[in-house]
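Take a look at the structure below.
A single protein chain has been removed from this complex, and every other one stays in its place.
As written, the chain order gives the labels A, B and C, with residue 1 at the start of each chain.
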Amino acid sequence: MRLNYPSNVKIIKVPCTGKVDVIHLLQAFERGADGVYIAGCLEGDCHFLRGNLRARKRVEYTKRLLDEIGIGGERLQMYNMSAAQGPRFAEVAREMTERIMTLGPNPIRAKKGEAEMETG
Amino acid sequence: MNKEEIKNPASDKKVGAVMVVGGGIAGIQASLDLANSGYYVYLVEKSPSIGGVMPQLDKTFPTNDCSMCILSPKLVECGRHFNIEILTNTQVEEVRGEAGNMEVSLIRSPRFVDEDKCVGCGVCAEKCPVKVKDRFNEGLGERKAIYIEYPQAIPLVYQIDRDHCRYFIKGKCRICEKLCKNEAVNFEDTEKRYALKVGSIILAPGFELFDPQLKGEYGYGVYDNVVTSKQFERILSASGPSMGHLERPGDKKEPKKIGFIQCVGSRDLQAGKGYCSSVCCMYAIKEAVVAKEHSGEVEPTIFFMDIRAHGKGFDDYYKRAKEEYGVRFIRCMVSKIVEMPRTKNLRVTYINEEGEPVEEEFDMMVLSGGLTPSEDAGALGKRLGIDLNQYGFCETSQFSPLSTSRAGIFVSGVFQGPKDIPETVAQASGSVACASGLLSESRGSMVKGKEYPLETEVKDISPRIGVFVCHCGINIGGVIDVPQVKGYAESLRDVVYAEEGLYVCSQDFQELMKKAISEHNLNRVVVASCSPRTHEPLFQETLRETGLNKYLFEMANIRDQCSWVHMRQKEDATEKARALVRMAVANARLIQPLEELSLEIKNKALVIGGGLSGMTAALSLADQGYEVYLVEKEAKLGGVLHDVYYTLEGDDVQSHLREIIERVEADPSIHIFKGTMVVDFSGYKGNFETGLMVGPGMFYRKLEHGIVIVATGGEEYKPVGEYMYGEDERVMTQLELEKRISNDTPEFSNVYSIVMIQCVGSRTEERPYCSRVCCSEAIKNSLKLKELNPNMNICILYRDIRSYGLMEEYYTLARKKGVKFIRYDLNSKPGITVKDGALKVDIKDPALGEDLSLSPDLIVLSSAIIPKENDELATLLKVPRTQEGFFLEAHMKLRPVDFGTDGMYVCGLAHSPKLISECISQAYAASARASTILSQERIHVGGVVATVNGDLCAACLTCVRVCPYDVPVINEEGFAEINMAKCQGCGSCASECPAKAIDLQHFRDEQILAKCNALLEEAV
Amino acid sequence: MKSESKLEQILTKGEFAVTSECGPPRGADAEVIRKKGELLKGFVDGVNVTDNQTSVVRMSSISSCVILKGLGLNPIMQMVTRDRNRIAIQSDILGAAALGINNILCLTGDHQKFGDHASAKNVFDMDSIQLVQTVKLMRDEGKFLGGEELKGSPKMFIGAAENPFADPFEIRVPRLAKKVAAGVDFIQTQCIYNLPKFEKWMKLVRDRGLHERVHILGGVTPFKSVGMANYMKKSVPGMDVPDELIERMKAAPKEKKAEEGINICIETIQRLREIEGIHGVHVMAIEWEEMVSEIVKRAGLFPRPHIEG
Partner (left out) sequence: MIVAERKPLEQISSMIESNNKILIVGCGECVTVCSAGRKKEVEILASALNMVRSKEGKPVEIRQETLERQCDGEYLEQLRGFIGEYEVVISMACGAGVQFMAEKYKNSLVLPALNTKFIGVTEEQGVWSERCHACGDCKLHLTGGVCPIARCSKSLLNGPCGGSANGKCEISPDLVCGWQLIIERLSDLGQLEKYEEIIPINNWSTNRDGGPRKVVREDLRL
């Protein structure tokens, strides 16, 4: 449908959101991602029966962990959408981008940026 | 492929190819099953792409699955299958010859775009100046004069609409031709005629929606806001003309009050449609529910005569629509619709249940149009010389529901009679079994195989990556600076070669790619172009041809995920394309070749249950050339069919049953085990092992087989304690009545009055499902009794009469013969008493609001169909059941006879209540599905599956518990083992393993993290 | 006589006994307990003194008993096993006996989770049945749990509580039998509202002859309001309040709710008196001690028999 969405969104493909591990999400933030979201099939429509439900639980766990870390769980989201929901995909990409814009950069990246400026 | 060429195999043998006519879901399913069991398939479709009606639907009942999402994988598989040749824009003209050896003449109308050259990039349509009302969106949207029907269309080839193309009308334009860098546009294309040889034909030409303009009182075509149900599907669909925003066509306002009128062109003798279309009640309920989900403000109302929710899980859906979604149901006929001139709202006049005329205003009205065979299909039927019934549906019989009157030509889907998607799919598979039974001697004779060079060893060799960046005409190149991305790719570590191409997917570029692979010793290939969904197999094929393992391939989707969606931010898009290529290369470095293990298959079948369904499946498998073990718990074959004597249509059931039993018992390929129980079970598709206790001696026997069909059947519920059943011998069930009618006709000369009570034990709190056959059963026995004694007073107490499909005619006939139908509500069930030795039935007629008292001689209970005791078997086989105890298929819509576990199937009453003809269709379907495995010599397993590193495993059982398919087990050495043949590759176990001992191949943690790191390389 | 308890004497004589209850204050003010004692004096044969009830810290049961004893009342010291191990328990029993306390009610005690010190460590070195055994061992055999002989055995009248309405019903009587076997002298039951169910239980008790081996005092508590009745029904574990009683409370005029509660209580006492094997009532007028005298009077249980000693 070629609906425009912000170019800062980049996709990593997994066979099922059930494959997404907590450490994948954490390391994305550790490496400086400002936000991460998981786009899974609609609940009840998982091709692998329960993968997207597991993913949701893991996302919830990781959000709490990110809160504890101080990065902010709201930088991580789980969305469900179907392959026929092109507009929804674009809307989510925009929604997530706006959310991250409001939150500002990942504090780790911000801190590292500062440090580099000081030394550089 | 040169289509003019006639395939000409040795003429004394049957032809190992089948033609499927119609590319809807039935045709697609039939083609896939045929091609996957050793037949070459010509899939003939009159329109430019396959898919039929399903792509137009938004959701499907009763699961609310997205229609396109569930169909799409089948479309793609069909499109890329070696042994399916899709012939679009093509119609069958004539068939000559005999079953097994037929010659089919075809006419192909011009597409004006070369199928071999068009890559579906869409630049032509983007620039085409002509806009045309879009058939796919039911006239609610627009497309161009050069177009594809919908984005996922297969084949993904554009087509010029000759009637609207500016060049064809005015003689100039040809913009598309100029823009197409692949020179695919061909204005000189012409109609072509040619012939093909096939062994059998499966007809699946589908249906059309009744044209509601024929019902002038509803104002369709006059009032803007009266739409057809199919138009409403498009309005609801996220890919529809309003992008899924619920709005009425007249003024784009969001409608609040939406009315649905049922039976528009169904159950309507005046309109010449004496049958029920079977699906409209459910699709209307679904549309009402989905509309409600779109906006809580919506107030849907359904005007209906009877709600026919007779399928698996349907009544529950109906109940939820009423109770959870607040859909309003009004039992009435709408007499007319008038548009309010100012608001464009619609004033609807109807007679309510109390018999009073009511006028009510709606924002929008949806007409639930009936299903009618298409005119083309009718004409086709005539050309082929097959019998059609008065409505134009293909004539079939109850005991051979898939055979047309012409040998070798089979039928499936709505062309055989109105039905829903799962029944259509079951029939499609079923017709495959019929064709396959006819042609089994020629199985494999026409399929194409392919030889590949030996795979190059790459395991311990450092990566040498080649990157190919596609311009996709101007699709990518017009936005992204492709040369710059290519240059960037060259700069990345381990990349030894990079190239760009106008269309990387084109045939000549494949040659270039192969050359580059061998000249530069590439051992990993990255293509930066479009979607792997459509193009990965093509490139993987190229890799295999050069001797590279097909998994040594990675795609960066810089079109769908980049140039198309960041069209106006060219610099950002180029930057993103660089990142996507960087990620793909990072992954490519780590990709490992994956081995696929080839396992031998046990070409024998196990059928559990020796009733009609089990026997039919066994016979069909035997006809297809497989050995069958048929296990029956009872001492004789036949199951519940022993209690059925005649069908509604008048067939003699017992003689059919005797014939089937004789055939089964005489078939040397069928090994029958009567009085036998299944006691253990293990294995996976192609290699199962089952232990039996064989009666009467109860000795143990172990069987090896490749597939399992579960056909354990059902039985009539004995409603002891309800309606005095078991207390008074004058109260009996329908089957008991049928037996008495058949054995002792004179008895009924003294019976003057009979009351039948429907839904006994069905649609209740305890058994919320509809038993589907009881309405027709009651009508059948009423008609039989009326035959015996035309003056007999018969009264049927019902909740909804569900004489779906062509059975509606018998309902009409029964009323004509004076059978009385009186409705009751669940909360005021008929009361039965005995007074002075006479039976008395008290009932409140909700239509008249009056209390009635009847004094029948006999009371007949239309009792529910319940599954045969099957819980132990379900546990042994590890297959799921519904709450009611029927076996649960893998997918309600598109996998009606498959279990979730590969190689296991279900059919007949064990699946849900159904008619004899439906059991037979399903049994054939299970047989065809089984044949897709049994016909293979070996199966290939592995690839993207989870593997365990035993050294790291703690045997903690996490994987065992997490796996949705129960695949992992802890082996004798004490670590988890995942059977490659069973693993579905979802990766749930890998992401949950606390010891990190499991990896999902091709998506190993290392790879995902490498991609993640590459993406963020420049972030921190 | 096993003890020097006035309650034992009344029960042994076959009189219908009346006991009541008194909660010590959350502070060191002895006046509070004295005031409560005065309200009960002359109307009851024994007063239970709770031991940090609901795990909320209060003045100790022993000292409150001593204060009541000083007023001429006959205190029944409640002791829970939650807060003391066997060393402290035996020591407190000896101390209480030395101070003239001659009734003990052996209880397990509520879990500290409900109290004001939820993070406390509990003890539960023994349970209520084992506590009954312990007191009996000290009294009748003059021994400590450790086997050593003690000098001057505590002459305690041993009681325990029982809830005929708790789950599972099939062990309610066996559980009483266990307590009897352990050596209990008297039982005070949970509040009785569902009389038919209680009678069913008593029948089972009689079937096993347990009523002849232990004195059973039926527990009653008057409703102050509809709210209290509802609370007892829904929120108090093991309480069985029939709907008809709640309806009766609801039906009473606003200003007569309390009176209706008292009426129900008195009627219950009358019914209990008629049950074979019921030797008394335990009137738990929670924070409503002033009503005990009226209940006793109106139930025809006043004056209380005079016991020498």
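Heads up, the rule we're going with is that a contact is a pair of C-beta atoms (placed from the backbone, for glycine too) under 8 Å apart; a residue touches a chain by one contact, two chains touch by 3 or more.
All values derive from a computational prediction rather than experimental measurement.
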Q.
With touch defined as in the header, list the contact partners of the absent chain among those displayed.
A. A, B, C
Q: Would you indicate which residue among C:Lys113, C:Lys203 or C:Lys250 is in contact with the undisplayed chain?
A: C:Lys113
Q) Which residue among B:Met513, B:Met792 or B:Val962 touches the omitted chain? A) B:Val962
Q: Give the residue, chosen from C:Gly209, C:Gly238 or C:Pro305, that touches the chain omitted from the document.
A: C:Gly238
(Q) Can you tell me which of C:Ala98, C:Ile171, C:Ala251 or C:Ile286 touches the chain that was removed from the display? (A) C:Ile171
Q. Contacts of chain B with the missing chain: which residues?
A. 952, 954, 956-958, 961-962, 993-996
Q | Residues from chain A at the interface with the omitted partner, ascending | A | 21-23, 26-27, 29-30, 65, 68-71, 107-108, 111-112, 114-115
Q: Determine and list the chain C residues touching the chain excluded from the picture.
A: 82, 86, 108-111, 113-114, 122, 124-130, 133-134, 145, 161-163, 166-168, 170-171, 174, 177-178, 181-182, 190, 237-238
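Just so it is clear, only the chains that are shown with their structure count from here on.
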Q: Please give the pair of chains with the highest number of C-beta contact pairs.
A: A-B
Q. With chain centres defined as C-alpha means, what is the inter-centre distance between chain A and chain C in Å?
A. 62
Q: Any chance you could list the residues of chain C touching two or more other chains?
A: none
Q.
I need the residues of chain A touching at least two other chains; which ones are they?
A. none
Q) Touching chain B in the complex: which residues of chain A? A) 1-5, 7-8, 10-16, 18-24, 27-28, 31-33, 41-42, 44-45, 47-51, 54, 58, 82-88, 90, 106, 108-109, 112
Q. Which of the residues in chain B end up touching chain A in this complex?
A. 63-69, 72, 151, 237-239, 243-244, 532, 557, 561-562, 564-569, 572-573, 575-576, 579-580, 583, 900, 944, 962, 964-965, 984-988, 990-992, 1000, 1003, 1005, 1008-1009, 1011-1013, 1015-1016, 1019-1020
